[in-house]
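The complex appears here without one of its protein chains, the remainder shown in place.
Every chain is named by a letter (A, B and C) in the order it is written, and numbering of its residues begins at 1.
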């Protein structure tokens, strides 16, 4: 039986554009996908950029006209990995043309825009995906399942963070992540921390934010400077609907940190510790272990933890960052084929966006806010 | 030249009473103290308790009458390791009798009481010490000195926590730490996290608290139950006078955690990571290391880091928790001899108490508070 | 400019067969390969196995007749991932047909066979590759370069190990790795430890072996048992031509270990520690760091460490096990295109095989042996 073909149009070929292309490539071999993937067209900001990237990444065609591409009848799904401010126009155009859309996070700079996108997708009856790839980690899936199965008992508290240092240097040039509309550390990576928190513990119901601008101007890349208004550091107290309390933190100026997407979950019967710095491990404390033999157990990713076994039949060999994207692709394609629900659709992307905005609004108001 | 004698009266012989006795014993051998220490009298809640403890811990006399002891002309310094609610009466009585006083943290359940104690000490011209022993760690002293010397550049952010799980079991009996006046996780151990934060970065100027009661009743030890009002978990956003922002957290129900007194400090030129779980190590990231060779450096405690060398001439052999108390004793005795300022006197103990109360007040008010 | 096509024939689709297929897929996108790779034919033990694997792994054709495939004029390079005992016949046939050959380790069960293969390759003027993928890790390349550049000073000692537990269960069925001719833990994974040792420090000149059989029979998979003669644990003292001494260890019954491919290198000016359990890190101690600031530095894989940046533009995101294979593929293809020397050809594979045999011979003779 031959598989139906899925024709992919990708917009952007930077950090994430490459990750999407790698993800499709790996997913086709690693998983039993419901489609044969055809990397049809790559759109980028200029013809040259597009042509070079298409060649390297294995796309058959290249264009600098994303509008043409997203409405072409030859495309089934549009992947958006362009800067945040462009997500909305691109997604709406693609949806209007009847395409499925796989868009990088954050869905849009503003929650209002994200809402329009989610509603457009639902109205069009198209399937969508937002790129919260850390959730695709077998160890996060394990953590979520352990929590859901009650292995930690009732959850009491949570501590989540996403910190890196790629903006630590004040001489780093002003970029799209500094856009006053929807930029900043909490939108950029705090969003990952929020997504992980809700993935594991369910909805946040209330929060109190505290966001700060530390570096208030940056070189504009043309010899001058540009003011920066967005946050470099953000923190939030949170309450979950399940009764647990917690905190979420984001920083892109945490000198020395490259990938501190970490969490700690404490329950009545156990606890979990995780750091993305060693993301093939999950540390589990069980109060049910015998006295004198308790301790945090370093569980290494193994075929016991799907879909790790797809990548490697032997435990402890480890998957890489790009493999997370392959898992994301596979999950989305199952949804496109109607074999599974959408793993993280625009509605969920909107949810994260709303949480980010609530953190900022609460910080400005210096008051707790409901987010139910 | 013979040293003057310092006659010690100790109240209490529980966890901390023992630690004080061990501390005096070790300090005398490890340091060149300005006094010959005489463990004169141990006071406890009953004659039997006192006698047994005096014998084991090496005190010459025992009593169940701490009032008599603190006013005896044969005592020079009074060590208070009784439950929190007794600290004030004991300290005031001792100060009134002209004694120096070395009191466990928290100085008193209420800041108002702590203030009275600090003022009494100053009025009496006596020297005082509060038991924030974690500050005595050579690696914390190193951290403070590195920060002060600018090795991290300008400090941008801070993340402090003190979490343990000794109250995680709801069947743990109601005790003095649950006293509605001044009890709770933030007072008990959040105070350590606050002390460490200010030790390293200087004064906190503003904060926003969030404290919660998770286990709202406990066995009263007599077949019934008693309501619990104090916090099991507490969090705070903070601003430091030096401009840095941060967070402080406390939990005594963090299942699996035995000694998570941790911090992370991020500056413009470097960072420090520390966990009390491995308190003979300090992890240092220097942005000045050559490209491709940067990383957090695990510095092991060594004679380079005073006063570690007093305990051991060889690096990496490690000091223990009780050794922190020996360092505390030695620092206080130097102050008593006029050779150094008081390391952490009642005024500083009051400061921590005020911060704890501000966290609670801010939490109740759901509003930021100045603490300058 | 269109790239020349490289038509790949793969034999085997188990653990390593998949890894090769994944490796080609990723390499094409991640690297700028000198060829366009065509996954031409997959050969396996039966038509069904071959057909299914070809479909999943993206090969155009399938066959159960590897002999036909390796001599087909439509194939340029033959990848051998079949059981060890088949490597020789397959490789010789492929070389005889003028193909380049990329064979999994160990090159052949016996050094004599490996020698024949190396000589055949050289006689045929074909380019070869053996699958010692751990050497493709950017952190191992970094380690090698640091040592070569003298950053550790003169090397004094080495401690290498490769231990896993996949054979720890005595009820694990007899398989090709238990073949008396060339099987055993030292051949299977000790070979990796030897390859890493020589990769980092240069040639071993003398060694003394100690290999043991712990589990001396295993189920034969048909209700009976089969005797096992090969080693489960092996150790060796070694001397390197550069004057350093060291030890190498291998175990496939190290309960709890999934991927302990570790080394420690000590020099006059510094040291390196590495574990494959966290293979995106390298720990570096520099005696040149200032006093009181020395310690092992956890360097995280980053674009500073080629070819990491090919996979990800951001530091600390981590590559996975399969990515090592992609790097191996890319290096080999550069060699095939004449752009670089063969990274690890049959001659080098033979070298490792000779070392393994020397370990066994020395163990039997209970005597040191030269291996120069």
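Just so we're on the same page, contacts are C-beta pairs under 8 Å (C-beta built on N, C-alpha and C of every residue); 3 or more make two chains touch, one makes a residue touch a chain.
The structure presented is a predicted model; accordingly, all values stated were derived computationally and were not measured.
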| item | value |
| --- | --- |
| From B:21, B:50 or B:271, residue that would touch the chain that is not displayed | B:21 |
| Residue of C:5, C:123, C:181 or C:287 touching the missing chain in the full complex | C:287 |
| Among B:141, B:259, B:287 or B:337, residue touching the chain not depicted | B:259 |
| Residues of chain C (touch criterion as defined above) contacting the omitted chain | 152, 156-157, 159, 161, 168, 170, 208, 210, 212, 214, 232-233, 235, 237, 245, 247, 249, 251, 253-257, 264, 266-271, 285, 287, 294-296, 366-368 |
| For chain B, the residues touching the chain missing from this view | 14-15, 18-19, 21-22, 25-26, 28-30, 32, 56-58, 164, 166, 257-259, 277-279, 300, 302, 311-323 |
| Where the unshown chain meets chain A, residue by residue | 142, 281, 283-284, 286, 289, 291-300, 302, 304-305 |
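As a convention for this text, only the chains that are shown with their structure count from here on.
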| item | value |
| --- | --- |
| Classification of the chain B:chain C interface as same or different, half of numbers criterion | same |
| Rotational angle, Cα trace of chain A fitted to chain C, multiple of 5° | 180 |
| Intercentroid distance (Cα basis), chain C paired with chain A, Å | 34 |
| Touching two or more other chains - residues of chain A | 257 |
